[in-house]
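Here the complex is missing one protein chain, while the rest keep their positions.
Up next, chain A:
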Amino acid sequence: MSDLNAVTTAEAPGPAANRPRHGSSPAKPRSLAGDAWLDLRSSKIFWISAALVAVILLMAVWPSLFTSAGPRDCVLANKHAAATSGAPFGYDFQGCNVYAKTIYGARDSLIVGVFATLIAGVVGLLAGLAAGYYGGWLDAVLSRFVDVMLGVPFLLAAIVLAKRLSSDPQSNGIVAVTLTLGLLGWTTSARVMRSAVISAKGQDYVAAARMLGAGAARQMFRHILPNSAGPFLVVLTILLGVNIASEATLSFLGVGLKGDAISWGLAIAEAGPSVRTAAGPLVWPSVFLAVTVLAFIMLGDAVRDAFDPKLR
């Protein structure tokens, strides 16, 4: 899960000790990321959401730390049984331990969320860089394409694409959902990247690099990218939360994870019909899903506030 760490903490690099503190020496320039980190350190929302994200990550990497029961130790005799010490959330209609199932549900959700965000990030980065840097017909084609993609409601497109990709009845749908969310999710990040690149392209330091003989790739990746990556990374952090919610939604609708995958969305869909008999199997996955998505989106929001003080 180090990939997720890379995404969520990329905006706050390095220990704060080797960076100048607020106002201590105005002569020394601070980088954008350094400024943002100073802002973030005093934000309560940032620390709360970061702590929540850390617990969820731990749950995904090491679920046996939280529960000794397995998610698939189901005994039909326990159907809808009340809570015990090993199963504080009770049992569901198949006699599975709801607590264990909910804890283990974090892993597949995060795998889908992280990899879908990575795919969307790479595609969005390349498309945004190319469109912003080269302009002309490439920009026109890419921008119209993004317009068309944003012209279709997201969930409708995702239903059709996920259904197509998960035609293999043997698979558990993780690859299909990841691809679906990745291929549909890159548009916003590409737009953000494109406009940041266009404003960075006209700066003097890029012209200087060009005059010193830097090629297109060097200009893009060494000079333009580091100065336009901030808003792009913020969009990706929020997209991570959105992707986790979308995975649960698709699984709930029946075109997402299936088979041996454990997903909060799947658990919500399974518990729906017997909600009057037993509410626990429905309530706990919903709570965990809500808290997870909220934590990631709040984190993204706090990071955006730090990067873009104008928005406040």
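One rule holds in what follows: contacts are C-beta pairs under 8 Å (C-beta built on N, C-alpha and C of every residue); 3 or more make two chains touch, one makes a residue touch a chain; residues count from 1.
As a convention for this text, contacts and distances are computed from a predicted model.
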Name of the absent chain as recorded in UniProt (options "General L-amino acid-binding periplasmic protein AapJ", "HEAT repeat-containing protein", "Peptide ABC transporter" or "5-methyltetrahydrofolate--homocysteine methyltransferase"): "Peptide ABC transporter"
Residue among A:Leu142, A:Leu161 or A:Leu257 that touches the chain left out of view: A:Leu161
Residue of A:Ala33, A:Ile103, A:Ile224 or A:Leu282 in touch with the missing chain, whole complex considered: A:Leu282
Missing-partner contacts on chain A, residue numbers: 144, 147-148, 151-157, 159-161, 163-164, 241, 245, 248-249, 252-255, 264-265, 268, 271-272, 275-276, 279, 282-283, 285-287, 289-290, 293-294, 297-298, 301
